[in-house]
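Heads up, one of the protein chains got dropped from this complex, but the rest are sitting where they should.
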Amino acid sequence: MSIFIDDSTRLVVQGITGRDGSFHTNQMLEYGTQVVAGVTPGKGGQSFTADNGTTVPIFNTVEEAVEKEGANTSVIYVPPAFASGAIMEAADAGIAFIVAITEGIPVMDMTRTYAFVKDRGARLLGPNCPGAITPGVAKVGIIPGQITTPGPVGVVSRSGTLTYEAVNQLTEAGIGQSTCVGIGGDPIIGTNFIDTLRAFGEDPATEAIVMIGEIGGTDEQEAAAWVQEHLEIPVVGFIAGQTAPPGRQMGHAGAIISGSAGTAEEKMKVFEEHGIAVAKRPVDIRALIQEALAG
Amino acid sequence: MSIFIDDSTRLVVQGITGRDGSFHTNQMLEYGTQVVAGVTPGKGGQSFTADNGTTVPIFNTVEEAVEKEGANTSVIYVPPAFASGAIMEAADAGIAFIVAITEGIPVMDMTRTYAFVKDRGARLLGPNCPGAITPGVAKVGIIPGQITTPGPVGVVSRSGTLTYEAVNQLTEAGIGQSTCVGIGGDPIIGTNFIDTLRAFGEDPATEAIVMIGEIGGTDEQEAAAWVQEHLEIPVVGFIAGQTAPPGRQMGHAGAIISGSAGTAEEKMKVFEEHGIAVAKRPVDIRALIQEALAG
Amino acid sequence: MDIHEYQAKELFRAAGVAVPPGEVATTAEQAEEIARRYGGSVVVKAQVHAGGRGKAGGVKLASSAEEAREHASKILGMTIKDLTVQKVLVTPIEDIASEAYASVLIDRETQRPMFMVSPEGGVDIEEVAENRPEAIRKLRIDPRYGLLPHQAYSLATFLYDDPAQVKQATKLMGQLYEAFTSNSCSLAEINPLIVTPEGDLKAIDAKVSIDESALFRLPEVAAYRDLDAEPAAETKAREAGLSFVKLEGDVGCCVNGAGLAMATMDLVKYYGGEPANFLDIGGSSNPDKVVAALEIITADPSVKSILFNIFGGITRCDDVANGIVEAARRIDIQPPIVIRLTGTNETEALEILKEAGFSAYTSMDEVVEKAVELAAQA
Partner (left out) sequence: MDIHEYQAKELFRAAGVAVPPGEVATTAEQAEEIARRYGGSVVVKAQVHAGGRGKAGGVKLASSAEEAREHASKILGMTIKDLTVQKVLVTPIEDIASEAYASVLIDRETQRPMFMVSPEGGVDIEEVAENRPEAIRKLRIDPRYGLLPHQAYSLATFLYDDPAQVKQATKLMGQLYEAFTSNSCSLAEINPLIVTPEGDLKAIDAKVSIDESALFRLPEVAAYRDLDAEPAAETKAREAGLSFVKLEGDVGCCVNGAGLAMATMDLVKYYGGEPANFLDIGGSSNPDKVVAALEIITADPSVKSILFNIFGGITRCDDVANGIVEAARRIDIQPPIVIRLTGTNETEALEILKEAGFSAYTSMDEVVEKAVELAAQA
């Protein structure tokens, strides 16, 4: 078992003919993901031929991809100016799980888009996220498949490459993952820590969770309180940004300490108060999760 | 029993200090309606003294009227430019049943307002409607109380004075009403025929229904189909506008025959096809409803 | 409120829609001059609030400025559906590769703005709807979000295959929607929407109706109202706060409430008469309104009897009675008046009327029968 993606995932790639879209479609196909359609307005009727010889039909609209190929999941690699529209198109076409990789979508667009996706009852992951991977089954997004291995640990993270680091630590220590989810670092995201933790909590295959946060906002604090109240499996936490100065944005639009709120120190303290074991270094995740699984 | 309003109705009057608002607050109080609050921004803290000596507290916002007086129903007598905002304020404050009397609210405003009210889970009656009355219990709006009498017939109508005519016919013939509802003649209204018929269908006190339509649109046709499929009690129908010329708006914003659609002839035909007895004249409603009740 | 084609085109242009140039003339000489500036090859189009202008001879092609003048002199002053043509629009002839249809209106069923587009333009869209419904695409717009990019694109692909035209049409849908919402339209229609041989989309004809209720905050659009283009009686009625529509019969009707007014007209017909008008005096009972109503009704020479049907609610019957008495003092009313008053302050009203020598009834059927009888006798 897993969360968000499994062997019933039928993926449509929005922006399949773009640079990133085509590169990652190859990667996803190679990993075994069922990529059933691509969408590029104006290129409907053409098809995408992968490095491994697979061909994927291209449509003008997501609606057609749903009707003709039964797509139920979408991944979005379109430029920021059009990404918000692409998300709404997917939700409007009945796609249940939408993964937006695109970085740099205007926040004002996302406030409306987030509301739209909720109105349509779909789940959005991201934007500005690496996507999700269920090791050995399917990947949707850009997480490198080779660093993952199937197993009992769910990974959820606001970061991209830091997620890879954490997953890699687990894999190197021989600990597999149920699903790895990058929720994205933007101020407005479709799926937050609690949403993901809840899904892991309902997944029988997930026995422990690694949660990777960073400075800025209060998502981690709220997640910690939720974990203590609702979750029965153990959680190991890590927070990046102990050395980040207040008031400066650290790459991610959301990674900024405003006034005295959102420091790494505060978040780590709240984690510990709510029974989440805190890793001081990424490498410490190994021992803590081993302990948790043994516990 | 009744629909929409009963003895638990606790009414707030939005625009209570205006000309229409104060006149009808008097009328509603006199009829026995529990008018628990009034709202006029800037006049919070004052109170409204009715002709019969009752005083009603005035608040700046509906929110206060709900918090302090437990208002659950609102009636709106504010000018068209502000009426749409007043409806949204009521819905946002948790009012469950909102009656908008105001005529001339821009349709574009109402498209958003209608969506807002639905989002908040409230019911809107109107705008541009005479409101509703449950004879002997309470009235919300402007239907003259003296022409009604309690009994088993539900009345629903797109029109104002034509509703009075129909109700008066019933009362003169000794046939009482459960609730009389004027849904309003605007193109965009909160509660349509089917919504009202459904409520009557679920009301054990209603044994037959009078439905009064007019030219324009297809609401009556859809209602007729719904009646045949879902309603177990008899319905008597009347349609105004047999002599109305196509393409001309007859007073109501919605009363216009567009092309060949929405004629009185068509609607009467559809009524008969779906088992609704059609009164040729308002006076014929008497006999038909007597038959229906006897049947 | 209907506005003229040239006004609709102004609104469309302001929203960015590609509309060919054009100017309005009120004389044949002006039309000639405009046509000369456009090189002579123009269309002269009657500006009246009526459909079927083409069939009525109100739209003519000219190949020279002189011909444009001749056409204009024929069209100006002609009558189309009872309306006298007082202005013509002179606009260059466009070459046409294909014609499509696009409009936005308010869909009563879903309570939302709705697009209707069809690749079959330049024809009566109602006919297309009836005969080939599959040639029409309807799309409702959620007012909370407006027209979304993928919706505009899907409308465009329903009309065109060529990517360049799809791109233009996608943009145009947004502009049309913007024109619709920012001007509080009840209808905004382009028919035909053409593609020129060069591949450019252009709005050749435009029809727009504005929601009267929104005019208070759209002063520039409100100024589009062309009083010359509507019957004088309707102007007078609107200014007095009445709602009036002229009909063909001889029984003048004065009623409070639109539904009751229609039911009254229907009852006139039921008893063998023909109503002369629809007239709703509205909810208020200002005696001045009643006077204005009687002035409008009596100005129609075909009226043979006058029928009042008042159900007092907000409307006070005594106010109406006073209005009738006042009007009888001020104007010379020839046709006989019969009156039905019931509801609020009915007793006082009947007293007032009786003193002034009017006959009053309390039943709708009685009064209508009487009015029909009086008209027949006249």
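Here are a few things to note about the model shown:
In order of appearance the chains are A, B and C, and numbering begins at 1 in each one.
The rule we apply is simple: a residue touches a chain if its C-beta (ideal position, glycine included) is under 8 Å from a C-beta of that chain, and two chains touch if they have at least 3 such contacts.
What you see is a predicted model, and the numbers here were worked out from it, not measured in a lab.
Put simply, the missing chain touches A, B, C once the whole complex is considered. Among the residues A:Ile3, A:Ile76 or A:Ile105, only A:Ile105 touches the chain that is left out of the figure. For the chain left out of this panel, the touching residue among B:Glu30, B:Asp92 or B:Glu266 is B:Asp92.
Screening B:Gly42, B:Gly121 or B:Pro204 against the full complex identifies B:Gly42 as the residue touching the chain left out. Only one residue from B:Phe116, B:Phe238 or B:Phe271 touches the chain missing from this view: B:Phe116.
Although one chain is not shown, part of chain A still touches it, namely residues 20, 23, 80-81, 103-112, 114-115, 130, 142-144, 147, 157-165, 168, 185, 187-189, 212, 214-215, 217-219, 222, 238, 240-245, 248-255, 259-260, 264, 280-283. Those residues of chain B that touch the chain absent from the view are 41-42, 60-63, 82, 85-86, 88-89, 92, 112, 115-116, 119.
Touch with the hidden chain on the side of chain C covers residues 144-145.
Keep in mind that, in the parts below, only the chains that are shown with their structure count from here on.
Chain contact topology: the protein chains form an open path, each linked only to its neighbours in the line. Averaging Cα atoms per chain gives one point for each, and the point farthest from that of chain C is the centre of A. With centres taken as mean Cα positions, chain B sits 50 Å from chain A. Among all residues of chain C, those that touch two or more other chains are 144. Within chain A, no positions touching two or more other chains are listed.
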